[in-house]
Each structure stands twice: as structure tokens, then as C-alpha cells.
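For this depiction, one protein chain was excluded, whereas all remaining protein chains were kept in their positions.
Think of it as A and B in the order they're written, each chain with its own count starting at 1.
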Amino acid sequence: MLSSEWSLVMFTILVQAAVGMVLVSEAARLCFGVKAASLRWQTPVACAMSLVAVLLSLTHLGTPSHSIFTVLNIGHSWLSREIASVGCFSGLLLVLSVLRRNNASIAPLALVTVCMGLVTVGIMSKVYLLETIPVWNTVSTVLGFFSTVLLTGAVVSGMVYSLEKDADGMGDANSGRLMGVGSLAATVGLALKFVSIPLSMLTLGVVGSTGASGMDMLAGTGVGILVICILLVFFGGALFAWSACRTVFAGHDRPLIGSTLCALALVLAGEVLSRLMFYGSYLRIGL
Amino acid sequence: MYKRPAFHIDTSRCTGCKTCMIACMDKHDLPEGVLWRRVTEYVGGEWAARPDGTYTQNIFGYYLSIGCNHCQNPICVRSCPTTAMHKGKDGIVSVDHTKCVGCRYCEWGCPYSAPQYDAKLGKMTKCDFCRDYQQEGTAPACVAACPNRALDYGEYEELAAKYGEVNVIAPLPDPGITQPNLVITLGKNAKPAGSKAGKVSNPEEV
Partner (left out) sequence: MSKKNPPETAPGGEITRRCVLKWVAALGGLAAGGGLFYGLNYAVSAPAKDGKTIWTSCNVNCGSRCLLRAHVADGVVTRIDSDTQGDSEYGLHEIRACLRGRSMRHRLYAPDRLKYPMKRVGARGEGKFERISWEQALDEISARLKKTIADYGNDAVYINYGTGNLGATLSISWPTGNTPLARLMNCLGGYLNMYGTYSTSQISQAMPFMYGEYLGNNALSDIANTKLAVFFGNNPVETRMSGGGMTYDLMQAKQKGNARIVVIDPRYTDTAAVADEWIPIRPGTDAALVSGMAYVLISENMVDTDFLKRCTVGYDEDSLPEGIPAGNSYKAYILGQGEDKTPKTPRWASAITGIPEDKIISLAREIGGAKPCYICQGWASQRHANGEQTSRAITMMAMLTGNMGLQGGSTGAREGCANLPVAVFPFLTNPVKKAISVFSWTEAIKRGAEMTALRDGVRGADKLDVPIKFMWNYAGNAIINQHSDANETSRILKDESLLETLVVIDNFLTPSAKFADYLLPGTFNLEEDDIIPQGSSSQLEYVIFAQKAVEPFFESRSIYDICTGIAERFGVQGKYTEGRTRDAWLRKLYDDTRKKIPELPATVEEAFSMGVLKRKAPQPPVVPYKAFRDNPEANPLKTPTGKVEIFSKKLWDIGHTWELPEGDRITALPEYLPTWEGVSDPLRSKYPLQLIGHHYKQRTHSTYGNVDWLKKVAPQELWINPVDAEKRGLKAGDTAKVFNDRGTVFVPVKVTPRIMPGVLSLPQGAWYEPDAKGQDHGGCVNVLTSLRPSPLSKGNPQHTNLVEVVKV
């Protein structure tokens, strides 16, 4: 039924990854002493991702020309709130990116941006926690979104950092610390995935009015695919962590692009697949 | 003008003939795939083969005709990001096409399938209680069309006084979610809300 799956899959993953990037890079900057100069690409890329996400989300609308009206119902509608908060988050990222042209830290604004990002993901979860959609109305949805923030956000952040260093052509003593923070975040994210994906398999057993369950909606191959998702994100996460460890312990001054890229590919594949499964398992009670 | 416009469906008389669906489609010129009223077939029961080759069975089935219940707490209205979906002063829940963005979020949430996406229009559409007929004082197309007089309409309080306050039957959802303005007369096969005794067996028709 959800023919607009792809645009929403990309929208949610991109926004969540952007939030994760900002979380990881600001944590690295504010808590682990990584210099601003090392993180020049992070905020702009996160901002670009967020804006691309918004543009992509327009493609699932029947009448995109009316999209400005979508913030009119923040009083009642979680979807309206989501759009408003994504907008705010993107806006804050834009401002932050502009203000940081000179490598200024602007910690307070950054902190606000990070908080806005997390609030955005929280609101995003609420959009799907509809009492008429039991397969989605579970903690698994929330965990799934936040785990994407941490895991994909961290891996994308690491990827962007690797590319930045490669483009710079210079080493950076901070590499280890950033990658370390990233792999920490990725690990937590992965752990959340290991909880969220199996939890979602439980709710797939819910049977709707046609006698079809969420599992049937996934054409019966659902369990297999979800296992593949777990494997993909696991290997991606593990590869990322390994790459990070190499950077940290071998004292490299830049991350390994090749393995980071592979890690990203694996993680993205797992994320996209599990998000497709999420949308594909849509099942509403009643008629 | 009703405070709470409501429909009544007598499931002991509804024979699943789909005349209400067609009458609505004709009046509103609905494009392919857009169904403002939908008749669901709910069927259950088992066959048991006996050693002598005969069978016993407890098969049951009934039909349910639902358009929109113009709920008191409509999930579509509270979900709509643009306020396009709104409950008017006349109690009718309808879509403001100057604002609707076609995100289909209302469709995701409504457990009665009332909001229907019109792909050509790029917007949501739905039963509007035949608002124009209301202004003329005549019945909605579906109610006037029903060959077995299984449908009625009017002020919720009056329908409830006439037919009772039952507003749920399998496979309808818990009425507490949206408070539908729906009055149901149960037939002898009626199954209660949440029952897993049967299932909707005509999804391709609705």
C-alpha cells in the first residue's frame, strides 16, 4: 500500500544520519577535544543531507505545491511537528555551517542543534506510533530510529571525515579520537539495532482483519530478510570499528578510506533494507 | 444541519449487493480505485470432514457497508499536517483541497479506510455525507439507493434512540479510538470487536 516507500526510506535515513553526524562530531569537538579545523566538512555535509532529505520527501506528496501548509497543524499533528522540527534542524545546521566558515566553535548553537536533532528524531518516531498501526506502534520503532542515528550517523561522519582528510592530503592527530567517538556511537547504535530488529519480528505476528499478518505483508520472507539486515549492519559496524581501531591504535593520522567506505556500504544496505521492511510491514487495524 | 451526522447500517439486512458503492461512485463520479463507500465481506468458520465422506461446518458470513463515520475524535483530522482534513460546523469531516498536500497520512491512520487518495488529483478525497443533498433535504446517495433499506442516516442521537448504541462489530476497530458516529444493528452472525473468528475476504473489492 505504501507506494511512496523509497522517498520516505531515504528521507528518514538521511535525516537520522544527519542528526547522528552532528551528534558524533559535536561530541568529538565538545567532549573529546577534537579541533574544529578537523571537522570542517561535518556540519555542511549534514546540512546538505538534511536538505536533500526534505527535497526527497516532497516526491511522496501528491501536491508538493501545498507543502508550505504542512506546518499549520503543529498543535495536533505529529507529522506537522516533524516537518517543523526537520525544518528547524536544517535551518540550524545551515546557520551553523555559515557561522563556522572561520572554524569558530559556536558551542551553544551547536548544542542547541544537537538537541533539536534528537528532538526531531523523537518526533519522527511519534509520527509512526499510531494506535491503529500495531506493527509500528512499539518501542522497536523508536529504537530503530535512534539506532540509525547512532550507527549510520557515526559511519557517515567517519566517511566524510576520511574523505575530508584525503582531500586535504594532510594527516590529523585527531583522527583517532574522532574515529574512536564514532565507533563508540556505532557500537551503541548497533546494540540498539540488535534489540530493535528482533523486537520488530515479534510484532510482525500481529494479524490484521484480512487474516494477513505483518509477516504476510513481507511475503513470508520477512524473517530471512531481517536476519540479513542484522548481519549487514553488524558487519558494517564491525568493519567500521575495526577501521577506527586501526586508526586509533596504529596511530594513523587518517582513517582508512577503503574499509570505511565498505563499512558505510554495508551499514547503508542494512539500514535501507530494514527501513524498507518497516514500511512494507504496514498493517492497520479495522477495515 | 446535524450536530453529529451519522450513518446506520443494519447488518441483518445488508446483503453485500454493493449498490451503495455504485450509487456513490455515480453521484460523485469517482475515478478508478477511489471508493468513498466500501462493502466488506466478513467470513469465518471451519469445515470438518467426517469418516463417511460427509461434512459438517459452521460457516458464517456477513457484510458491512461503511463510508465515513464523521467521527467525534477523528484520527485523520488530528493527524493532518495542513489542517486540510477538518470537521466542519455541520459535523461533516471533509478535505479542503486548497490545502491538502496529498501526504496520505490520514489514510495511514484511519481504521475505516475513509480517506481515499485520488491519484489524478494528487489529494485525498472522502465521503462528505452528500453535503449538497443535505442542503436540499434529501438522503445521501447510498442510503437512498439501498435495495434492502439497510442504511439510514441522520442526527446521531436520533439514530441511537431508534436503533441502539452499538457502534462496533468485527472487523471494525475499538470505537474508543475515534468515536465514530455510527449505529449498527447486529445480525445473528455478528461477531464482537476484536474477534478473530473470521476475516475480511474481499480485500480486492475495497
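As a working rule, a contact is a pair of C-beta atoms (placed from the backbone, for glycine too) under 8 Å apart; a residue touches a chain by one contact, two chains touch by 3 or more.
Here the structure is a predicted model, which is why all the values come from computation and not from measurement.
Enquirer: Relative to the complete complex, which of the depicted chains are touched by the chain excluded from display?
Expert: Result for the missing chain's touching partners among shown chains: B.
Enquirer: If I consider the whole complex, including the chain that's not displayed, which of B:62, B:117 or B:156 touches that chain?
Expert: Checking each option in B:62, B:117 or B:156, the one touching the absent chain turns out to be B:62.
Enquirer: For the chain left off this view, which of B:21, B:80, B:100 or B:170 is in contact with it?
Expert: Reading the full complex, the residue touching the unseen chain is B:21.
Enquirer: Pick out the residues on subunit B that sit against the missing chain.
Expert: Touch with the absent chain occurs at residues 12-13, 15-19, 21-23, 25-29, 31-33, 35, 39, 43-47, 49-50, 52-57, 59-63, 138, 144-149, 187-189, 201, 203-205.
In this text, only the chains that are shown with their structure count from here on.
Enquirer: Indicate the whole-number Å distance between the mean C-alpha point of subunit A and the mean C-alpha point of subunit B.
Expert: Taking the average C-alpha coordinate of subunit A and of subunit B, the gap between them is 39 Å.
Enquirer: With touch defined as at the start, can you tell me which subunit B residues reach subunit A in the complex?
Expert: Residue positions touching the partner: 38, 40, 64, 66, 75, 77-84, 98-105, 108-113, 117-119, 121-124, 171-173, 177, 196, 199-201, 203, 206.
Enquirer: In the complex formed with subunit B, which residues of subunit A make contact?
Expert: That would be residues 4, 60-64, 66-67, 69-73, 76-80, 83, 127, 130-133, 207, 209-211, 282, 284-287 of subunit A.
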